[in-house]
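Here the complex is missing a single protein chain, while all its other protein chains stay put.
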Amino acid sequence: MELFANLATGFDVALSPSAMLYCLIGVTLGTFIGVLPGIGPLAAIGVLLPITFHAPQTEAIIMLAGIYYGTMYGGSTVAILLNLPGTAASAVVAIDGHQMAKQGRAGPALVMTTLSSFFGGCVAIIVVAGFAPPLAQFALRFQSPEYFSLMIMGLLAAAVLVQGPFLKGIAMVLLGLLIGTVGQETISGLPRFTFDTLYLYDGLSFVVVVIGLFGLAEVLRNLALGADREKVDTRVGWRELIPTKRDMKDSFMPTARGTGIGAFLGILPGAGPAIASFVAYALEKRVSKNRRNFGRGAIEGIAAPEGANNAAAQTSFIPTLSLGIPGDAIMAIMLGALMIHGLTPGPQIIQNNPEFFWGLIASFWIGNLFLLLLNLPFVGLWIKILSIPYSILFPAILSFIAIGIYSLYREPMDIFMVTGIGLVGYLFIKLRCEAAPLLLGLILSPLLEENLRRSMLVSRGDPMIFVERPISLIFLILTVTGVGLVLLGSWRASRTPQTEEGSAK
Amino acid sequence: MNRDDPQTDLLAAAMFMVIGAGAIWIALDYPVGTLRRLGPGALPMGLGVLLLASGLGLAMQALLRARLDPQWQGKPLINLPKLPSIHVIRSTVCVVAGLGLFGLLVRPAGLFLATATLVLVSSRAEAGTPILGSLALAVVIPAACVGIFVYGIGLPFRVWP
Partner (left out) sequence: MTIRILSGAALAAAMLAAAPAAADFPDHEITMVVPFGAGGSTDIVGRIAAQALSERLDVPVVVENRGGAGGTVGTQAAAGMAADGYSITVATTSTHVVGPLTNASVRYDPVEDFAHIGMIAETPYVLVVNPELGVSDVSELIAMLEEAPGDLNFGSAGQGSTTHLAGLMFLSATGTEMEHIPYGSNAEATTALMGNEVQVLFGSMPAVLAQIQAGSIEALAVGTTARSPELPDVPTMQEAGVAGYRASLWLGLAAPAGTPDDVIASLADALADSVADADVAAQLASNGADAMAMTPEEFRTLIAEELVTYGEIVAGMD
């Protein structure tokens, strides 16, 4: 019952008026900033960090956490409405979410993202509150070989995301990994695929790629369709704004499974949270009874990755807080903010600053609740965006893209780059190559390479290290089984082509 | 067009094979190292080979599918895409030119004029938009953007030249 005593301590702190105010400011700012393309959690926190220097320590961290998941939520909103994802996770949500929006079901899609996020967040909070220290110890057993095998599994899961041939998905993952090697290599300092330009030394910015491949390519596609553009039905009443009973029933198990996957992967710094949405989506695509609708507006395709993403976002605080080790750039900033406020993260933080630790945990829950309350009334407003005529909407989207990208590094080359990548994205649409798997490849590329090279150094050149270590072996077995099932499925489908393709336009 | 269209798959396969081969060719200059000490060329080389192989596999799969499916009997499989229509060329050029001008102007001319130029040029993508409408958008949208990004979030941009 220590858990409840601890949570009570936390709620004492988090329910204080000032903590709630900072939390509310954080999620509100985060949601509205997250809606702007190009401005993801990292940029938002970077911009807003100095504001928190003047707040009291607990409130400052609560506000940063609020900004963090507010931004993620705002990112999902714009990904669904306009197919403008800013992160890999929101690109997964956009696959089915944007299809739903086109079918006039943006309302249920948006409400479901909120509900699934809330559910995922709530479960993950209990995990964080109850098991943070042992989970952090478990995460330490993940060393280079385990990370490598985990990433291989995640990448193959991403390849399953696509409709059509599995090999196309694989090729897109490989392309993403290849693009991820552009730039100066970390160990030897050798510039790779830079074509002698200084601009490419730092590699391609993820945001530039995702905005180009999704947002800009979507604008080009819509304009090219001209009069044939899908008419979005926006004359919807209140009743159509909220998910139906059937939607809720269909989404429950996917959300629960997604949450489980996310909560587990979140504790593995770096690779884990990035993979979570992809693995959750891929799993649903295998197990859902509605799997044929995936990619055409299946609500399960939103529920599972959203639950996974938000659960992972919460549990990714575990290594940061209990070991004092940041998992990614965002956590590194959070950790820095802790230290600026005179808190030393590390194993002792729970004993030394219990009101801070548990206050933060409780504020996760309150932040999620605020998101829910804040966004339900806003759903109607967000949907109004879709009723703006496209001839007015698209110049505004282009302006947001241009300014959002330029705000990242104030580098005009990034604008030219996003334009070029947008054209490539349009080509991908024409060739029916879905871009989401490419994104995961791009994110994981440096991690995959580093962990592979380290594993080989540690094993002194023996590749058997990946099957000799039990955790690594489990991931490889899961990967091989998954790929086997997919190949079996497509072999069966190729023997009976008519049934599989009957419903396609 | 259905989604397992072998013609599209063949074109995609060709693209993957070209990129894979290109990556291998460039990566030949990078040291691959030893199994124990993998060099900077190891991953690009491996990825290039795998990409080439996937492209090949995809092409073979598409050819096999076409042979099994009566729908494709006797039809040409290599079908270069049609030239884009005037409408598509116009919209693409307007968007690309608008963004390009934004990139060129944003430093010297400031955020407002760069965004106004982007809106003015790109809104010509749609043949039906009246020029007055474009001009109106070119005032309203930049003003809103400046309001949101500069005064709302406080990004340190220069608004005017």
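Labels for the chains are A and B, by order of writing; each one numbers its residues from 1.
Keep this in mind: a contact is a pair of C-beta atoms (placed from the backbone, for glycine too) under 8 Å apart; a residue touches a chain by one contact, two chains touch by 3 or more.
On a predicted model such as this, the values are computed, not experimentally measured, just so you know.
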item	value
Among A:Gln184, A:Ser391 or A:Ser490, the residue in touch with the chain that has been omitted	A:Gln184
Sole contact to the chain not displayed, among A:Leu7, A:Ala274 or A:Ala337	A:Ala337
Omitted-chain contact residue, chosen from A:Thr28, A:Ser205 or A:Ser490	A:Ser205
Option from A:Ile385, A:Leu442 or A:Leu476 whose C-beta touches the chain left out	A:Leu442
Subunit A, residues in touch with the chain not shown (by the definition above)	42-43, 46-47, 49-50, 53-54, 140-144, 180, 183-184, 186-189, 201-206, 269, 319, 323-326, 329, 332-337, 339-340, 342, 344-348, 408-410, 442-443, 445-446, 450, 454, 457-458, 460
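The working rule: only the chains that are shown with their structure count from here on.
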item	value
Subunit A - residues contacting subunit B, complex	33, 36, 39, 47, 163-165, 167-168, 170-171, 174-175, 177-178, 181, 185, 187-188, 190, 192-193, 216, 219-220, 223-224, 226, 390-392, 394-396, 398-403, 406-407, 412-413, 415-416, 418-419, 422-423, 426-427, 430-433, 445, 448-449, 452-453, 456-457, 460-461, 463, 494, 497, 500-501, 504-505
Residues on subunit B engaged by subunit A in the complex (per definition of touch)	2-5, 8-9, 11-12, 15-16, 19-20, 23, 26-27, 30-31, 34-40, 42-44, 47-48, 50-51, 54-55, 57-58, 61-62, 64-65, 68-69, 81, 84, 87-88, 91-92, 95-96, 98-100, 102-104, 106-107, 111, 114-115, 118-119, 122-123, 125-126, 128-129, 133, 137, 141-142, 144-145, 148-149, 153-155, 157
